[in-house]
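Missing here is one protein chain; the remaining ones are kept as they sit in the complex.
Each chain gets a letter, A and B, in the order it is written, and its residues are counted from 1.
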Amino acid sequence: MSSIDTKLNDLGITLPTPAAPVANYVGFVRTGNLVIISGQLCLGTDGKMADAHKGKLGAEITPDVGQQAARLCAINLLAQLKAAVGDLDKVVRCVRLGGFINAVPTFAGLAPVMNGASDLMVEVLGDKGRHARSTIGVAELPLDACVEVEGMFEVQ
Amino acid sequence: MSSIDTKLNDLGITLPTPAAPVANYVGFVRTGNLVIISGQLCLGTDGKMADAHKGKLGAEITPDVGQQAARLCAINLLAQLKAAVGDLDKVVRCVRLGGFINAVPTFAGLAPVMNGASDLMVEVLGDKGRHARSTIGVAELPLDACVEVEGMFEVQ
Partner (left out) sequence: MSSIDTKLNDLGITLPTPAAPVANYVGFVRTGNLVIISGQLCLGTDGKMADAHKGKLGAEITPDVGQQAARLCAINLLAQLKAAVGDLDKVVRCVRLGGFINAVPTFAGLAPVMNGASDLMVEVLGDKGRHARSTIGVAELPLDACVEVEGMFEVQ
């Protein structure tokens, strides 16, 4: 068992089957030592989005639930990353996360929501999980997801 | 005639003159084997944005029109890409598309709109056109465009 797989196990995290794109795009593309991963919605490990994760921060979604949703997005990023490289021990660094928070125009507490994704990355990958990030509040997300996170990773 | 030019010809697509930036930025930058392309608005082949492509999904813009606008953005990306590499046969892969949909806060049907760009990429480039992608609904776009798409490509 690789050390990252052991870590995931210790944390009680089971990576889901990566979401299959439903159109002419793919979950990830590798170019050189970079893996670029499509924006991941807050799907659960069963591949479905809970109704509790649909809606907007500042309206029906509380900051705590938003943070949990961001954590799910990060787990889905790791699932795509594992599909890309086979063994997560080959990950050199999480280079960047882009966080899109479905928010009403007055909800400025966006960073704590996105921390759900950033924290998960560091819990699993340690210092390799520390990344550059941009967090923005958006008008709407596909399927009314409350959070979407995209990622760029350097790999061996 | 290169094979991609032939394909464009078969599809009846004429690449426009790439939009000239009107400020201190450029249409694309090449770094190593990557070409990073500025967000392209849904300008027609005449370089102008049709009034029918101004506005928001979920209001005056229907999903079908939005999809056509996304297709135009993708054509403008290819025009920039051709300016960057000269010959589109040098394209190794469409690495990533970022889709920004000008949408009212309740319009969650964003992915089908963005498919207009993804489909065009695969129609023209085949499997090399399959990309990672992120799609978000935004509050507003420059010139009230209904769609903007940015791109990253690997080239020879």
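What we mean here is this: a residue touches a chain if its C-beta (ideal position, glycine included) is under 8 Å from a C-beta of that chain, and two chains touch if they have at least 3 such contacts.
In this text the structure is predicted, and so the values were computed from the model without any measurement.
Among A:Leu8, A:Val29 or A:Val138, only A:Val138 touches the chain left out of the display. Summary of contacts with the chain left out: across B:Ser38, B:Gln68, B:Asn115 or B:Thr135, the touching residue is B:Ser38. Of the residues in chain A, those that touch the hidden partner chain are 32-34, 92-97, 103-108, 110-111, 115, 118-119, 121-122, 129-139, 152, 154. Chain B residues in contact with the hidden partner, per the touch definition given at the top, are 22-29, 31-32, 36-39, 56, 98, 100, 104-105, 138-144, 148, 150.
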